[in-house]
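The complex appears here without one of its protein chains, the remainder shown in place.
Then we have subunit A:
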Amino acid sequence: MALLEVNNLDVRFALRGGDVRALRDVCFSLDRGERLGIVGESGAGKSVAAFSLLNLIAKPGYIAGGSITFDGEELSGMKDRGLRRIRGNRISMIFQDPMMTLNPVLSIGEQMVECLKAHRRISTREARAISLHKLNQVQIPSPETRLDQYPHELSGGMRQRVIIAIALLLDPDIIVADEPTTALDVTIQAEIMDLLLELCEKHNVGLVLITHDLGVVSQVTQRMLVMYAGRVIEQGPTREIINDPQHPYTQGLINALPQMATPGSRLNQIPGSMPSLSNLPSGCAFHPRCGFVNDANGEPRKACLDKVPGFVDSGNCRVACHMVAELVNQQQRDSREEIL
């Protein structure tokens, strides 16, 4: 069994007009030391998925169903006291904006020491020694002075290093990084990502990396999920998905990369925008934007309009698309006929 297993995760937001379903049937797993990428447009549910792992979704959000099993323990219905043992200790998080993540009125040292003290019975002196060691690991210049500095005295890149150091403080099994480089300068982005990758590899830490940068995903992760409107629509080995995307949405995302456009011409894009979660289209949520919704006769496929697609296996990947399902079935029929 994998270290972390998420099955049929269902997260809803209780709003005045009724529940809005932010995540449906989300399944994935993560082995020890494995790195998983979660990609998708804004609003696809990537961050909600990350935060629901440790039940940190802000009210009115709540986990309505499904299971999150970590190291044999069920996390989804666990009380706050139990989760607190795991948060920051065995699963830690890195947030998007380093300028907002550190408390402005507490020194870096205080924010590191309190985390250690929350999980271990150690003296402040020992905690500071460990903090210093971790600050050294994230290659912050003159770490001794940083401990007594306040967040505003550090640059964005340095703050993100501090946050990575905090995430590594207790040698966790998994780090969940929610767009860790989005708020940073492009040059700093690469540095921080390299550092994170290096540290995860060195300490055999599992990584759940949420991003909309497909380049980063392909460099850092071994497997990836593509999310759309609260569902996983494609998952599998990162290399296979990047090289040979099956789902029309994934194809669209990869086509939209600036490198994919012919020089001098406009960038490719997926027409339309992500639907509102409270008002999803019928059938496949992607069908109004999908270029493959029509079948061979030029008529819209009935299944695409009416039925939510289930997963089909295509190579090592799993894809939720009626068109792909048709192709796969066709191939299987063809190969069977050949054999006969």
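In this section, a contact is a pair of C-beta atoms (placed from the backbone, for glycine too) under 8 Å apart; a residue touches a chain by one contact, two chains touch by 3 or more; residues count from 1.
We adopt the following convention: contacts and distances are computed from a predicted model.
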Chain excluded from display, named as in UniProt, from "Peptide/nickel transport system permease protein", "Na(+)/H(+) antiporter subunit A", "Peroxiredoxin family protein" or "Caffeine dehydrogenase subunit alpha": "Peptide/nickel transport system permease protein"
Which of A:52, A:76, A:92 or A:131 contacts the chain that the document leaves out: A:92
Which residue of A:9, A:22, A:49 or A:115 touches the chain not shown here: A:115
From A:6, A:20 or A:102, residue that would touch the chain that is not displayed: A:102
Subunit A residues touching the omitted chain (full complex): 54, 56, 58, 80, 84-89, 92-93, 95, 97, 100-107, 114-115, 118-119, 150, 152-153, 163, 166
